[in-house]
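Here the complex is missing one protein chain, while the rest keep their positions.
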Amino acid sequence: MTAPHDEAPAAATPGTEPRGGRRGAAHRTLRYLGGRLLTAAVSLVAVMVTSFFLFRILPGDPVTALTQGRAVSPEQLENMRRDFGLDQPLPQQFLDYCLGLLRFDFGMSYQYRVPVAELIAERIGPTVLLAGTGTIVAAILGLLLGTGSAWRRGSAMDRVNTGVALTMWSVPSFWLGLILIVVFASGTGLFPTSGMMTPGVSGTFNVAVDVAHHMVLPVATMVAVTYAQYMMIMRSSLLDEMGSDYLTTARAKGLRDALVLRRHAAPNALLPTVTLIFLNLGRVVAGVILVETVFAWPGLGSLFYSGLGVPDLPTVQALFVVFAGAVILMNLLADLVYPMLDPRVRV
Amino acid sequence: AGTDEDSGTTLTVAVSQPADSLSPFLAQRLISTNLHRLSYDYLTNYDPATNEPIPALAESWDTSDDGLTWTFQIRDDVEWSDGEPLTADDIAWTYTKMIEDDAAATANGNFVANFESATAPDATTLEIVLSEPQATMLALDIPIVPRHIWEDVENFGEFNNDEDFPIVGSGPFVITGYEPNQSVTLEANDNYWRDPPRFDRIVFTTMPEQDAQVEALRSGEVSLISGLTPAQADALEGEDGITVNNATGKRFQAFTINPGAETQDGEAFGDGHPALQDRVLRQAIMRAIDKDEIVENVYGGYAEPAEGYIPSRYPDYAWTPADDQRLDFDVDAANRMLDDAGYEMGDDGVRTSPDGDRLELRLHVHNDRPDYVSIGQVLTERLAGIGIEIDNQTVDPGVLSDALNSGDYDLIMTGWSVNPDPDYVLGIHTCDALPEEPGTMRSDAYFCNEEYDELYAEQLATYDDPQARADIVKDMQAILYEEAVVNVLTYANTLEAYRSDQISSIQVQPDPGGNIWGQDGHWSFTSATPAGAGSGAGAGPSAGVLAGVGAVVVVAVAGGAFYFWRRSKTSEDRE
Amino acid sequence: METAEQGPPAAGTPVLSAADLYVRFKGRGGRGTARAVDGVDLDVRPGEIVALVGESGCGKTTLARTLLGLEKASSGRVAFEGEPLKYGSRQLKAFRKRVQLVLQDPSGSLNPRHTVYDAVAEGLRIHEGAAADEEQRVAEALARAGLRPPERYFLRYPHELSGGQRQRVVIAGALVLDPEVIIADEPVASLDASVRGEILQLLLRLRDDLGLSALVVTHDLGLAWNIADRVAVMYLGRVVETGTVEEVLGSPRHPYTRALLSVLPDAGAGEPVVLAGEPPDPTRIPGGCRFHARCQILASGEAERAGVAGRCRTEDPGILPADDTHRAACHWARETTPAE
Amino acid sequence: MNYLEVKDLHVTYRTAGGEVPAVRGVGFSVEPGRKLGVAGESGCGKSTVALALLRLLPSSATLSGEILLDGEDVLTMRWGRLRAVRWVGASIVFQGAMHSLNAVRRIGDQIAEPILLHNTATPAEATRRVGELLEHVGLPRWRARSFPHELSGGQRQRVMIAMALACEPRLIIADEPTTALDVMIQAQILRLIDRLVGEQGISMMMISHDLSVLADTCDRLAVMYAGRIVEEGPAGTVFAGARHPYGGALSAAFPRIGDPASRRAPSGLAGDPPDPAALPGGCSFRPRCAVAEDRCAEVDPVLWPAGPDRAAACVRVLTDEQAAEAGVPGAAATATPEKETSA
Partner (left out) sequence: MSAPELPREDDGEGAAPAGTVPAQGAAPVHEPAAPTPPPPPPASRRALLWERRRRALTGFRREYARNRAGMFGFGALLLFVVVAVAAPLFIDPAGLTVTGAPGGRFEPPSAQYPLGTDAFGRSVLDLVVWGARISLTVGFLATFVCVALGTLVGIVAGHFGGVWSNVLMRITDWFVVLPTLVMAVALAAVMSRSTLTIIIAIGVTCWPTTARLVRAQTIAVEARPYIERARALGGGHTHVMLRHVLPNVTPVILAQTTLIVGESIIMESTLAFLGLGDPSTISWGGILQDARTAGAVSSGIWWYMLPPGVAIAVVALAFTLCGRALEGVFNPRLRERR
């Protein structure tokens, strides 16, 4: 990150020199950064505590749930309970949890018997891949369509765009996913029904193509139900800009319409949308639960959902922290990136 | 163009859960135990046709007179997939590990709970000493692991056996690939001492969504799926290249009634409805239920109405009540029974017990089992017909087991998968299975009947006389039926489907009428025969990849072209 | 209400006064503290119109808001009828019944969802609840503010009024409580030249009719000439020159006042003195005389000649006392004007 | 020859509430190197005229009339030609500099933009030119790298002026360049404009509602009211002695400090500004006119000659013969309009 204001030479003309000067600016940036980090850290701690207690009140005994329908001896149950630390009093469990967190140790998954951190590491890739691709595609699509819609507001294209987007926005994603499976996967056989990879495929290129192929439907589902918000935000933010005088200035300078849009209106309108995209990047990680479930995508969402039934406390706790952490992280990034994009809010 | 393993035939199986662990000591899920069936050997196996225990690693066995010492003769021609010989020592080591290390006992500890010791006096002899007689000695579902590999494992509780591939085993298949949460690949073990498998490769691929499985089967992505819903079975039934296997169920569906929760010491607890302690009421409840309706509406006809506790798939043990014993659907009879017993019908259509308690009962249903949920709805409406108001609580299994443990329930849905040997499911209804103190319940009904307990002990003692044992087991079921605490409703069929254009034949268990997935043994997968050459599932996707990617590209290009065309067309003369 | 019994305050006692008033705003994001009002003594006497003039950002609005207790002074004191202002919510309410503020921006000062009637009656309702004669008093206030017949305006919404009418509604809202003092912050700045005269006439009339005292905040010297009795010129948080309108505008002493007067388009005689540079920054008030960096007297060497240049750069000329005499906070003026 | 000549310009906005005739037949001209001031109260159509000159009005506006820029009619130009004319033939300094500059692009880039667009200068040359321009308007070169919000209002206005000079246009249209500013800053900007225009021989049209400012700066003055020019003439004489009552009211609204007449006697113009969508019949100023007569209700006055080099749209400037010629009824009834307007 470059410190804002670094371009202002120190030898400024008296009276017109930028306030605070370079040193002050750097100092302010640091303070700003520190403040944001601190807030994020506080939020994260709050989330961690919430996570512990929220899931402790989940009904059910993980041990009985895990052994449901199988022949097990009381000793086995006892052993499991001890392994899980469930025989400890709650404050002790909380203490262990906190101490564990300090070491990035989320405990052992009850279901999978592996450290939760490992489990998450294994699953986070697919989730990020799906959610990231989905968001990026949705954002690009939404921004393009939103720009077109606003620039030609009131036109047939605008109306069709808006109508389609809002309709898609109103469709439950899981339902759309199922319909897509029926129509595209088995109806035409164009895309695989679910999963992330065809087993046995090897070679980087082949794997990439295969994964991309598997991603089409889930990403399409995600994009369909989410792009509307980017589009509407972009549309209204561009509409807001469109009355602005600086666009008249640009026209008065003799710029072509397309240039006015590309150089002036769109970049300015994009700014408010950026925050939204970041926020969504954070939230979408949790939001893909449904899509992951429908398409058997081996990500965090399906892990969370399966963990909740047990309840696989360490896993759901950790995932909750991860989900919330993603939002916090993205908020933080948005806070840090936005000032770099928009000189007006530079500290 | 996707795979570099195009050679050979592949059988792709859709499973609804990912494997929880590849370690035989930890794995608890059905998928994982099936994987181990394929990749490890067991002491004994089950006959594909009859489900009887048959020799596997153990060629033969002897029991001491007190039934506490078992001596097994171990085959001498078995090799691990890495070429080391498999000896009795490996077996003894595996068992001993489980006896000694709690972590190793996680998954299958119950089998060795009574073991004093397991030793291998020589390479072909295994000796097990028990502390008390055990009925499951020929059904020890414990995968035998290679000592020379596992000796180095430090912590059995954390070792998931998923680091070095192929995984050394001795089963008909060798696990060669594992994508956590996605798939497990197994290659045929051509040196297997039984008939080697006919497919070169099996892939288990995880697809939690049932509909996705069906669509994947249709598109040829997978060759075998299980757990179909009745509607799906109906839909797939007539489709080309697909065979639906309608297998008799291994499971029964039931509900239990809280007859007053008690500990072993007779301490009553919980808040079960007091009137339910009356057997008449319990029987009347049974008579109010139309099992045929459940079979028809909930299972679409893919089930049998049930009376006995052991599913009819095990004909030796299956029991049906005599005509005079039957508690068949008859609302009038049920109403009469209640009227006679002093349950007065109130103005609101709800009866009051002789003690003055309104017959308002809770029914706990698992929310994750759609068939139970439907049954719950049917029960609710049917019981209203005899003046019982049901508070239908569809809950998380956790909530349900909490209610059960604390005795705070009236009616609760349940169901067990019954093994060829019914000992376990019978055992959970002995008085011994009652909790020692409130809240530690492990069974699904607070049932305690002295006569039943005596019969239970007796059948344990007569395990070497199958016919006599079967008779005793039937008597036990009669008691259960009459007491109407554990009320079996149906035996739902297992519905599976496979692509007959990829699999020409496959063994079911039991034969006929049995299931393919989740067998006791590895028969289905070793017997599966590829149909035609090159019809493995591997061919499907690569064509699909091209078509799919092509479609996306076309759409993108067309969209982009249109966009730019429009722009260039309109940009000049606009302001 | 207690004041009604007290009778009019003794002539000479200022109704509203600021003494040694400082208002500072903590800078956010590491920016320095803004000394918006930096030591002001100011009196408004009964029946007097005082104009507070100065360039944009010199602290006029802040001073006005502080006088009304909308902003708390960092130090110093606001007094009403000689009594220090108390900031308890009860006392403030009573105080605000008698002193009214007319805000800078008439369009913004009216809630777009309230009718004219509601807007005018708001003060009545706050202080007297549902008064029986509410309607009559509202009508009267509107009529006094020049909106006649008042009934016609009762149910209009602000957007249905012209800027001048809106400003009059705001004034009516202030008049309805029969205040003793009105603080009007740039009452005409946002209005067209052709409408402003009317509002100013109204203020004058009210003063004449009702004996109202007023503090009129503006950056327009012409306005002061139009209506005020006394004028205080503010620069960078401090009053730098006070006196009667004739004195200050007729024979300005402070170089800043002179510069202001000289740049008026219609100034006629004299070369306009356009001060260099941008409006100064209240977060960084220069040492010495706060005006010295832009001072044309100092720049032209005249201060040097008068022998005060050094003091200009290092010595703060101090806070002007709040009295009737014509004074300027300027070393050079003090040196060259024998009267002081 | 006039560089800019506007003839009978009409601009009508189509709005949801009906048609708004914002400009109703305006004509004026600017000679090379001369400065025209346009005054008038808020909403009388000044900005509309300015925007119309470069056809920058929104599509909801319909224009008619003729705008000859160096002999070429702007209204009938092809878009391509128009784009070439913009900023080179005439540039604009807009009302609010804050909003007329793109807040997220560097000032230098914004100034360089038209240079690169029109002059096909190399980027390096453009950068150099930006530096020159900034120094020209009294800003240090390094300011090119600043963003608009880092500048004060006055500085921003100066950037706008630098931008307007970028392509060395022959006409600058300055739309209220100082309205939002402090007296002191206003004085600075006006001096700057004065100097630059004088140095480079550029024609200028300056818009303001402050008659005194225009009188100070411009050669000629036009006063607009309700979409029309109601008075036109040499700046000094118009300001000192307007012949249209509105012009008179405007110049009277500015108190002259030291003038005892305006001491404690603010003068203003009663009544509301006209609503262009609902103008009264006859003279549109009539509802606010202190000297309105009966015939004002019937005649819609146009610019009549009102003295040397002057014109005003008021029946009272007409002599009887002129009135009769123009078809104004009852002119004889008011015999002495001259008294009011003697300078």
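Each chain gets a letter, A, B, C and D, in the order it is written, and its residues are counted from 1.
The working rule: a contact is a pair of C-beta atoms (placed from the backbone, for glycine too) under 8 Å apart; a residue touches a chain by one contact, two chains touch by 3 or more.
Since this is a predicted model, take the numbers as computed values, not measurements.
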Residue in contact with the excluded chain [from C:Val15, C:Val37, C:Val78 or C:Leu161]: C:Leu161
Residue of A:Leu101, A:Leu130 or A:Ile181 touching the missing chain in the full complex: A:Ile181
Residue ranges of chain B at the interface with the undisplayed chain: 210-215, 218, 228-232, 234-235, 290, 293, 296-298, 300, 365, 367-368, 370, 373-374, 376-378, 380-382, 392-396, 399
Touch residues of chain C, complete complex, unshown partner: 65, 68, 70, 89, 92-94, 96-97, 100-101, 103-105, 108-113, 115, 122-123, 126-127, 135-136, 139-140, 143-144, 146-152, 154-157, 159-162, 165, 170, 173, 177, 198, 201, 205, 209
Interface with the undisplayed chain - residues on chain A: 42-43, 46-47, 50, 54-55, 57-59, 153-154, 162-163, 166-167, 169-172, 174-175, 178-179, 181-182, 186, 236, 239-240, 242-245, 283, 285-287, 289-290, 293, 304-305, 308, 311, 316, 319-320, 323-324, 327-328, 331
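The definition used in the following text is that only the chains that are shown with their structure count from here on.
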Interface ranked first by C-beta contact pairs: A-B
Whole-Å separation of chain centres (CA-atom averages), chain A against chain C: 53
For chain B paired with chain C, centre-to-centre distance based on mean C-alpha positions, whole Å: 87
Residues within chain B bordering two or more other chains: 574-575
Multi-partner residues of chain A (each touching 2 or more other chains): 16, 251, 256
Complex interface listing, chain A residues touching chain D: 7-9, 12-13, 16, 18, 244-246, 248-256, 263-264, 267-268, 271, 341-344
Of chain C, residues touching chain D in the complex: 55-56, 162, 164-165, 192-201, 204, 219-223, 225-227, 245, 249-250, 259-261, 263-267, 272, 274-276, 278-279
Interfacial residue positions of chain B with respect to chain A in the complex: 1-5, 10, 12, 17-18, 20-21, 23, 26, 28, 102-103, 105-106, 109-110, 113, 157-158, 160, 177, 179-183, 185, 201, 203, 205-209, 211-216, 218-221, 368, 395-399, 401-402, 405, 416-417, 424, 440, 442, 538, 540-541, 544-545, 547-549, 551-552, 563, 567, 571, 574-575
